[in-house]
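For this view, one protein chain was removed and the others were kept in their places.
Letters A and B mark the chains in the order given here, with residues in each chain numbered from 1 onward.
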Amino acid sequence: MVKKIWNTILFVWMSGVIVGAFIWATQQKALKEYTRIIYFHVPVSWITVLAFLIAAVYSFLYLKKRLLKYDAYAEAANQLGFLFAVLATVTGSIWAKVSWGTFWNWDPRETSIFILLLIYAAYFALRSAIEEQDRRAILSSVYAILAFVTVPFFVFIVPRIYFSLHPDPVINQTGEVNMDFKQRVVFFSSLITFTAVFVWMLKTKFEIAVMRLRIKKLEREK
Amino acid sequence: MRKAWLILQKDIQQEFKTRFAVNAILLFAVVTLTAVSFSIGTYSASQEILAALLWIILFFSAMSGLSHIFVREEETHTADTLKLVALPVNVFWGKFFFNLILLILVEIIIIPLYFAVMNFVVIHTSFFILVMLLGSLGLTGGGTMVAAIISKASAKGALFTVLSFPILLPVLVSAISATNSAVGNDPVSLTGNAIQTMIAYDVVIITASVLLFDFVWNE
Partner (left out) sequence: MYLHCDAVTKYFDEKLIFKNVSFEASTGNSIAIIGPNGSGKTTLLRILCNLMQPTEGIVKYKHNGNVLLKQQAYRYFSLIGPYLELYEQLTARENLTFFAKMQDIPNYPNLLTRLMQRMNLSGREDDPVKTYSSGMKQRLKYVFALLSEPKILFVDEPRANLDEEGIDTVYSILTEQRKKGILIIATNDSEDLKFADYKVTVHA
């Protein structure tokens, strides 16, 4: 019941954000209609990073406690992370087409997200190459952590080596939020909604993973 | 550390008898160099492109040879024997230094060749050597760890490059931009950032590898 209420709230809230983003929020003068992508692209990118972080935490927990549950959680987070990374790449690419003229030009931000996609792909490739589940869990956890410690180098250092055309992230260098009131309201609601949707998806995936492990255990005891 | 040295000695001894890894990595490097040289042919490539090409050659050579050290132990069923007599940390350092020596050996042979064939000119020699050293440390650190992981999976060869690339890319990118300064394209002072990145990367990747190796080796 509680779950149902939450889902309804989420549905209404998300619809509100979509309507708000397209109709209510004011336009940025210089960037015109396609500024509206910020209400979707930025939250999706943020979730990509969040999922990656969660996967690393669960990988670490797995190595510590050796419970297959945690490995399944890490895998679920990585799967969702991959999905959101694809969404971020596609939305970013569409925006790049209309404002920079090409879908892809190896801008540092594009490079960073591409690396994340590569890491996710490598993670799944590794998992599919190992049959035995304990071994798969250990090795992919180690890889996830190894990838996690190298990612900051992309996010923070590589973009500075090259000149980037990407608009400043939400908070610019002077530390101000460069948006008016309506934009701010829509943007932060969107950020919260997307995070809530992600949490809901993740929880569902976790429940499925736990169920799967339980079925396996039942089969084992039979 | 003395035990790591013993393992390194053993691996070198073994390598001397077969020369498998040395041959693989060296031939690969030479073949790639030839391919690059042929495809550029009479066009003159800018020093900037040459700096990038050099690191691409080194990266793929590393990918062809660095996994051998662990794959060999798994395939000959000697990994378990080694586990019975050695602590994981010593195994890691032994293998790490073996790979480092291997990579530096390749660099010693390939880089002069590259200078000769590709008309590549380095202005700041000592800076260049520093970049090479830091780059090799990073490539070896990440490469050795990934090699340990893939030695326990199937489809080892393909997997090694796929898994290593995203992990090694930061050091590769920084090494390329630092090499650019060494050939005089950018002032050296501008790439302090790249050098810092490489040092930080080397420290982080090697520390992480040492801490995580136990899990992989004794899975």
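Basically, a contact is a pair of C-beta atoms (placed from the backbone, for glycine too) under 8 Å apart; a residue touches a chain by one contact, two chains touch by 3 or more.
Since the structure is predicted, the reported quantities are computational estimates derived from the model, not experimental observations.
Touching the chain that is not shown, out of A:Lys64, A:Lys97 or A:Lys216: A:Lys216 (per the contact rule at the top). Across B:Asn23, B:Thr81, B:Asn119 or B:Ser154, the single residue that touches the chain missing here is B:Thr81. Along chain A, the points of touch with the absent chain fall at residues 66, 132-134, 216, 219-220. Residues touching the missing chain, restricted to chain B, are 3, 6-7, 9-10, 13-14, 17-18, 76-78, 80-81, 83-87, 218 (touch as defined at the top).
Keep in mind that, in the parts below, only the chains that are shown with their structure count from here on.
Rounded to whole angstrom units, the spacing between the C-alpha centres of chain A and chain B is 32. If you check the complex, the residues on chain B that touch chain A are 142, 145-146, 149-150, 152-155, 159, 162-163, 165-167, 169-170, 173-174, 177, 193-194, 197, 200-201, 204-205, 208-209, 212, 215-216, 219. By the touch rule above, chain A contacts chain B in their complex via residues 63, 115, 118-119, 121-122, 125-126, 129-131, 134-135, 138-139, 141-143, 145-147, 149-150, 153-154, 157-158, 160-161.
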